[in-house]
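Shown next, in structure tokens, is the structure this report addresses.
Here the complex is missing a single protein chain, while all its other protein chains stay put.
Labels run A, B, C, D and E following the written order; every chain starts at residue 1.
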Amino acid sequence: MKMLRCIVQPYKMEDLRAALEDIGGVGMTIYEVKGHGRQKGHKEVYRGAEYQVSFLPKMMVEVALPDERVDEVVEKIIQTVRTGQIGDGKIFISDLEEVVRIRTSERGIDAL
Amino acid sequence: MKMLRCIVQPYKMEDLRAALEDIGGVGMTIYEVKGHGRQKGHKEVYRGAEYQVSFLPKMMVEVALPDERVDEVVEKIIQTVRTGQIGDGKIFISDLEEVVRIRTSERGIDAL
Amino acid sequence: MKMLRCIVQPYKMEDLRAALEDIGGVGMTIYEVKGHGRQKGHKEVYRGAEYQVSFLPKMMVEVALPDERVDEVVEKIIQTVRTGQIGDGKIFISDLEEVVRIRTSERGIDAL
Amino acid sequence: MTTFMLGKRKGLLAPAALFLLAASTALADEAPTAPINAGDTAFVLCATALVLLMTPGLALFYGGMVRRKNVLGTIMHSFVAMAIISVQWVLWGYALAFGPDHGGLIGGLSWVGLRHVGGNPSAAYGGTIPHLLFMAFQSMFAVITPALISGAMAERIKFKTYIVFILLWTTLVYDPICHWVWNPGGWLFKRHALDFAGGTVVHMSSGFTALVVALMLGRRRGFPEEPILPHNLPFTILGAGLLWFGWFGFNAGSALKANDTAAFAFVATNSAAASAALTWMILDWVFYKRPTALGAASGAVAGLVAITPAAGFVTPLSALVIGILGGAVCRQAVQWRTRRRIDDSLDAFGVHGVGGLTGALATGLFASVGEKGLFLGNAKQLLEQGIAAGATLVYAVVVSFILLKVLDATMGLRVDAREEFEGLDLSQHGEAGYSE
Amino acid sequence: MTTFMLGKRKGLLAPAALFLLAASTALADEAPTAPINAGDTAFVLCATALVLLMTPGLALFYGGMVRRKNVLGTIMHSFVAMAIISVQWVLWGYALAFGPDHGGLIGGLSWVGLRHVGGNPSAAYGGTIPHLLFMAFQSMFAVITPALISGAMAERIKFKTYIVFILLWTTLVYDPICHWVWNPGGWLFKRHALDFAGGTVVHMSSGFTALVVALMLGRRRGFPEEPILPHNLPFTILGAGLLWFGWFGFNAGSALKANDTAAFAFVATNSAAASAALTWMILDWVFYKRPTALGAASGAVAGLVAITPAAGFVTPLSALVIGILGGAVCRQAVQWRTRRRIDDSLDAFGVHGVGGLTGALATGLFASVGEKGLFLGNAKQLLEQGIAAGATLVYAVVVSFILLKVLDATMGLRVDAREEFEGLDLSQHGEAGYSE
Partner (left out) sequence: MTTFMLGKRKGLLAPAALFLLAASTALADEAPTAPINAGDTAFVLCATALVLLMTPGLALFYGGMVRRKNVLGTIMHSFVAMAIISVQWVLWGYALAFGPDHGGLIGGLSWVGLRHVGGNPSAAYGGTIPHLLFMAFQSMFAVITPALISGAMAERIKFKTYIVFILLWTTLVYDPICHWVWNPGGWLFKRHALDFAGGTVVHMSSGFTALVVALMLGRRRGFPEEPILPHNLPFTILGAGLLWFGWFGFNAGSALKANDTAAFAFVATNSAAASAALTWMILDWVFYKRPTALGAASGAVAGLVAITPAAGFVTPLSALVIGILGGAVCRQAVQWRTRRRIDDSLDAFGVHGVGGLTGALATGLFASVGEKGLFLGNAKQLLEQGIAAGATLVYAVVVSFILLKVLDATMGLRVDAREEFEGLDLSQHGEAGYSE
């Protein structure tokens, strides 16, 4: 199994959820993160000064998948959230050794 | 070493902390996430309309462990947070290559 | 490639960002977490009682890197955030199989 | 002067009939007694608005102390009281409380729907302000009282039951007690029990009811093993600030005139709030090593409660002392209920019940402006204060107990476990307090 | 009595000249008519302060309903109205609205810069309070009206355009309508159209403009497919509480005297707010299975709007009925615009436009205190109410439409897509509402 950890623009989240629902059978876990990459942050004004805010709000989307579905899902994600602008985000893929469904103690692919 | 990343019901967090403290020697890192799985979300009413809220609040609990303690801890977690209802959550287990304790620069199991 | 996941004191975040910018070419993703380890929590008073708050605010810093830069970056991080006190935090290092840059569909080291 | 026209109708009308009749019938108002004094009227108009603001203030004070998932539910307990009791008061509450007396115990139905309550002053109620304004001023007291009780129900009461409860409680508990103390025909009024602005009527009645409620509802899941911490203390302190502000209307406004009594009441209010805030904060400092913000805010409210019955009757220095007493005694009551593991979640009993009692008795000790208490040699006053406090306490506790028993058997008091975990906001109101 | 001295200057002065001249010229005030009454003055001073507070209240009410990234932008729409319109009113707004009449349609420039508006009472405006105070009271109405419209622009209007819009709108729409209804020379005033505190002038004018705005601006990206949920409902409810509080100044203060009319208006205000809050909440309960907090808060505001034109003219029971009507009709309007996918984001049209219209007509039905409506046999009053409402509606809609067309062509109405995603706080103000 693989764990996909995708960093996407927050405003794309709703579309992404819908897209993954479409292709079916994909649970996910999301949380808010802040990212620092090529995309430049913005300036904030505070009374006597301007400050560079270097971290931008992003959304982390984690999806655990059987190996064979990885390509399909990566494709779908790219398609859904790409705008072609810097800051579109990244997908980090790593190996996932084991999954346990707490409710049933099932393990492995059945537990996804 | 292994990294356990557990998604649990937030209201079970206090019990879980106590349980892991009981078995001893387990540090952890937690954060709030939102989950989308089999468990159905709820409806929220907003003025002229009802909205499906598809993500539910969950708690992520990360525990880094030596390989030999994994089974014991997984068992303990399941025992503590299982209610038998959809939405109980999952445990994702993956390999952890190295740990460094910043304070001492210790590495490996000693750094846990 | 490797994924470094570092838990650091939140007030060191600004220094850390600057330090990693110095050594160059390092994107990162951060989020707030709460940690439970050797460092003792604090007491909070609430009307009729005192409560032990066992989780302390920490910052998670994730940095994906080519293998060869790991040592350099770990060294830099330790240098920057170490105070020598309990609670300084940890660095978890694991293998990262693949990275995709959503904007360009580039993969691997080029996508970092 | 504008003439007020209202029907000869007996009893209540169905809404549909109301619709057509409300504006179309006419009856002469009761005879005018004295001309309206613009200064007094100006003051009571503003005071009434100030007291209204106390309920949103309370909503914040309470709302900040619960967990995020219950913030709306908690705020709604106060907000809905503004809606329901404002209507109840116009329809029958004012009639029961302030209408012509029956046996010293209750008003009656002759003033239902505010019949006979018009723009001219009533000699018994203010005398120099429109009778209708006195009614409005009193309505705000009726509104906040049941909202105070909600502190004991936080994070677990069914909303539907809450609504029925406050409607019945106001009718069966508040209106009679209010009648006893403030209607010139009321039995406690006639015994010359002193309650300047509602120490017994408002605070003791709600505070002791809260204790009954807390015991009958049972504890929140997790209490007291797990820390259940306030999700937004700035809200709580802002709420306390709004309460402090509004309380000037509550206490000084109870003079019903813009005069020296109002000034005394105003100064007493501020002095007691201040000294009680200091007292509670310092005691936290001594016992928990930290001068807490919540302690200071709670103390301020406790002081405001304690001075309420005494406000217009005491000197500023006495008010400082009453504040110290109120702060210390209420804090002790909160400690006690925590040790006894009673989940009066937001301390309606400790602050309002015990604070009201402290103030009622302190009035019998310290009264020196216009009235005389024990310290000026009038022991009888203390006795009367004890009688009024005792009667209020017993009546409120007994009727509330019966009421809750009935509601428990019929509608149920608590949400189920799942809803409690989910929080009142979602389970009772279908909303989340906060989102992105 | 302090003598007020102000220049003989004609028209407006450049700031630099102002700097030197403002204090240095003198002209006798208009002749005094009656002595100042301290009670009335005290009341209107306080009422004016209360109405001022409504605008921060509105800022919170609206600010809580948008997403985090737009909270400051939304709050600023109200806050900046306090700044801009306060200045506009002193410089020329008051002159246009209340200055000597021209053809029943508009005031003129003779009172520009508050020339002739001094410390002595004006017979036409209050009579027993300083003329300047009447001006101040009215300024608060002028301030809040454009801020109400901002609910239809939330999360997407350009700030620069917003500023120009409210300045022109106040001058071209508000000031004339205000003149028609409240200036003794105004054509609606002369027809004896009743608008106690601004149902047409304030609420209909802004509410119907909001509809035009919503249609011309277009929908927010994502609306209505994605849920766009309020980021902080406690703010919204606190805002509603402040509005309720301030509305006593708005409505009762419109009596301009601390008398029985003020008391009637006060009681009507509270009664309608309460019954409307209940109505909306109960309808949510019926149709969505949940009594929502936002519904209760929205209902309260709807009731306050609906009672505004009627406040001093109706009995408490009629006010309850008007509240029920207001709550139900406004809620229906909100349902309608949602079904029609019109993005009047914070429902300025549904609540203020429709509520104001409901109230204006209801005044023609229920008036019974000092005036007579249809239910007391005076059908003509209903007709006049209809004329006033219709004229307000048509004028506001037409002028706003033209104004928005012009602004769209010149400055642009909406921020671009990127800025909308980023949020108004960052893109328009360079700030974030919240950080660590």
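Here, a residue touches a chain if its C-beta (ideal position, glycine included) is under 8 Å from a C-beta of that chain, and two chains touch if they have at least 3 such contacts.
Given the structure is predicted, the values throughout are model-derived calculations rather than measurements.
Enquirer: For the chain that's been dropped from view, list the shown partners it touches.
Expert: If we consider the entire complex, the absent chain touches A, C, D, E.
Enquirer: Any idea which of D:Y62, D:W182 or D:F264 touches the chain not displayed?
Expert: Candidates D:Y62, D:W182 or D:F264; residue touching the omitted chain: D:F264.
Enquirer: Can you tell me which of E:I75, E:V173 or E:L278 touches the chain that was removed from the display?
Expert: Residue touching the chain left out of view: E:I75.
Enquirer: Looking beyond the chains shown, say which of D:T74, D:S275 or D:Q385 touches the absent one.
Expert: Once the missing chain is taken into account, the touching residue is D:S275.
Enquirer: In the complete assembly, which of D:P35, D:G108, D:P184 or D:G370 touches the absent chain?
Expert: Candidates D:P35, D:G108, D:P184 or D:G370; residue touching the omitted chain: D:G370.
Enquirer: Which of these, D:W111, D:F134, D:F208 or D:W244, touches the one chain of the complex that we don't see?
Expert: Of the candidates D:W111, D:F134, D:F208 or D:W244, D:W244 is in touch with the missing chain.
Enquirer: Spell out, residue by residue, where the missing chain touches subunit A.
Expert: 44-53
Enquirer: On subunit E, what residues meet the omitted chain?
Expert: 1-6, 15, 18-20, 22-24, 36-43, 45-46, 48-49, 52-53, 55-57, 59-60, 63, 71-72, 75-76, 79-80, 82-84, 86-87, 90-91, 113-114, 118-120, 129-130, 132-133, 135-136, 139, 159, 232, 235, 258, 425, 428-436
Enquirer: Quickly run down the residues of subunit C that touch the omitted chain.
Expert: The list for subunit C reads 9, 11, 14, 42-46, 50, 53.
In the analysis below, only the chains that are shown with their structure count from here on.
Enquirer: Can you list every chain that touches subunit A and also touches subunit B?
Expert: The common neighbours are C, E.
Enquirer: Report same or different for the subunit D and subunit E interface, where same means the shared residue numbers exceed half of all residue numbers found there.
Expert: Under half shared, hence different.
Enquirer: Where the centres are mean C-alpha positions, what is the separation of subunit D from subunit E, in Å?
Expert: Distance between chain centres: 33 Å.
Enquirer: What is the distance, in whole Å, between the centres of subunit B and subunit D, each centre taken as the mean of its C-alpha atoms?
Expert: Using C-alpha averages as centres, the distance is 45 Å.
Enquirer: Going through subunit E residue by residue, note those that touch at least 2 other chains and give them in order.
Expert: 229-230, 288, 290, 292, 294
Enquirer: Give me the residue numbers in subunit C that touch at least two other chains, ranges are fine.
Expert: 31, 94-95
Enquirer: All pairs of touching chains?
Expert: The complete list of chain pairs in contact reads A-B, A-C, A-E, B-C, B-D, B-E, C-D, D-E.
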